[in-house]
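Working notes, beginning with the structure itself.
Of the protein chains in this complex, all but one are displayed in their positions.
For subunit A:
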Amino acid sequence: MANIMYWEAIQRAHDEEMARDPLVICLGEDIGVAGGTYKATKGLYEKYGPLRVMDTPISEGGFTGLAVGASFLGVRPIVEIMSVNFAWLAMDQMFNSAAKVRYMSGGQLTAPCVFRSAGGAAHQLGAQHSARMEKVFMGIAGLRVVTPSNPKQAYGLLKSAIRCDDPVFINEHELMYNMKGEVPDGEYFHPLEGSEVARAGTDVTLFGYNISVHWCLKAAEILDKQYGISAEVVDLYSLAPLDRAGIKASVTKTHRAVVVEEDEAPVGVGSEVIAIINEECFFELDAAPVRVHSALVPQPYNHTLEKAAIPDHEDVVKAVLKMFGRA
């Protein structure tokens, strides 16, 4: 096991897959000569050259569509969209071309594209550089959405996404690129579907994904040590499809659920997970499931307001205590 950073894990997945298959290419703004805003493609340009590591113009709709078109012929493009906020400009091609082409061609064409993008609120970047947009992607038929919460997932999910014949959106997080973690030394493919129990518990399930898994883990520790509440943390690394069986299994065990998302609440991961709980295991519940989420505001610049807009582990603790009637 190597202890490496999230960005290094992503870089390693790129490198291994590009070395294996000459049709794996990557493209995006600043990813080549400059090595990538978050270093996720560092060194690849020198190794694989400009035909396979393409510095694109600032033209999100254009280069995303180009990647989709190339994938029709069996090329495996990995598109980096520098910040998820810019993905709005690329969504027409992601949704109307990549996600639908298999269906509307009756199975003749597929778009085995990978779209990677950095989301989340970082440090005072303001409204147009702090979006969380997973909820926009996870409702699109024909698109898979995964979101790594640690380097091992970042490495293994990208490896699997590149090999998968479906278009996959990988939602990374701006604050996690320098996070360290264990990654297997040998080749490792993380499943694109499912969820993981990140911490076992018996009294309540905290559902998180990406950065909110870490808030959940921290909250679980506090709940355990200070309040004697045993929280299970479930990491929903796959947002599309969501792991219905995994959600049901955990709620059936703990009988309580809190969904923690950095995104705003409306039509989000929380609403979707709670709907699944209602459909799958309503009568197992001992309390109404709740959501912990950000405020419905364009992300403020001011540091105090910024912090107030985004949830953290303390909000998770509060929500659980309230659920247990102890707040």
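Methods note: contacts are C-beta pairs under 8 Å (C-beta built on N, C-alpha and C of every residue); 3 or more make two chains touch, one makes a residue touch a chain; residues count from 1.
Just so it is clear, contacts and distances are computed from a predicted model.
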Hidden chain of the complex, named as in its UniProt record, picked from "Sugar kinase", "DNA-binding NarL/FixJ family response regulator", "Iron complex transport system permease protein" or "Pyruvate dehydrogenase E1 component subunit alpha": "Pyruvate dehydrogenase E1 component subunit alpha"
Residue among A:110, A:212, A:254 or A:299 that touches the chain left out of view: A:110
Selected residue (touches chain absent from view) among A:36, A:120 or A:156: A:156
Interface with the undisplayed chain - residues on subunit A: 22-23, 25, 51-52, 54, 56-57, 59, 61-75, 77, 92-93, 96-97, 101-110, 112, 141-142, 144, 156, 160-161, 163-166, 187-194
